[in-house]
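One protein chain is absent from this view; the other protein chains keep their places.
Entry: subunit A
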Amino acid sequence: MADETFDDSHVVVSSEAAADSQASLSAEIEAVHRSYQDGLAGGAAQETQPRIDFAPYRSSVLRHPTKDLHHADPETIELWSPAFGHRDVHELESDLTIQHNGEPLGERLEVRGRVLDGDGHPVRGQLVEIWQANSAGRYIHKRDQHPAPIDPNFTGAGRCITGADGSYEFTTIKPGPYPWKNHYNAWRPAHIHFSIFGTDFTQRMITQMYFPGDPLFALDPIYQSITDQKARDLLVARYDHDITTHEWATGYNWDIVLSGSNRTWMEDEDAE
């Protein structure tokens, strides 16, 4: 089927775009970042989110609104989130290494952190979903045709419900970096996709967690669509030897902060 080819899974806007070198792509990224720095120096506000209009990520060109987002006060339903619980998610769904008969290949790791709102309050009892490539950089997704091996013992999708302190924890393996078709010789840094709910639907978010020191950071137009270095750093997990377990798994810590809640924090929600 035509739509299952590797080429179609990473659509580029033109054949010229496919031929762009990393050097010219990096120069485009640098130009955007320089203009952001100039703006900051001129008193412009610090950015905390990715640009949605960011041409170095080629498939964004026709997929971002050109009109300004309309500023709205959240109302009624938007001040609430759907409720999830242990009826929805089994505890074992947070372990991505036990979904098949054997052990997946790769570096076993624990990722642990908390989901917080902008005031630092824990987001408790909410749904966290993750998905990722296997240790060879291959997704189980049928459209991923990267010629790296599929691991029969690894699907790469997990879920959990946050604890009373907003905590989440996943056991998985370290995903590999993988090539894509944004430009010539384009590679994504290793990452885990995270999908998170807050207390308000306005806080709903999907993002990607990265690993410290990845040599592909500077080259990646998706990561670099966040123009502010401090903001970009927030997507990088911290290696934590206290999470690492003896003769078993390495440990990473990554906290997720959602945009400010518009609901009033209830005192009884602070009680443990």
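Please note the rule applied: contacts are C-beta pairs under 8 Å (C-beta built on N, C-alpha and C of every residue); 3 or more make two chains touch, one makes a residue touch a chain; residues count from 1.
Just so it is clear, contacts and distances are computed from a predicted model.
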The complex's invisible chain, by UniProt name, from "ABC transporter ATP-binding protein", "Elongation factor P", "Protocatechuate 3,4-dioxygenase subunit alpha" or "Probable septum site-determining protein MinC": "Protocatechuate 3,4-dioxygenase subunit alpha"
Which of A:Val32, A:Ile226 or A:Ala249 contacts the chain that the document leaves out: A:Ile226
Option touching the unshown chain, where A:His64, A:His100 or A:Arg238 are the choices: A:His64
Absent-chain interface as seen on subunit A, which is shown: 3, 9-11, 48-52, 54, 57, 59-67, 69-85, 87-89, 116, 118-120, 127, 129-131, 133, 139-144, 155-157, 159, 193, 195, 200-202, 204-208, 222-223, 225-226, 230-232, 234-235, 255-266
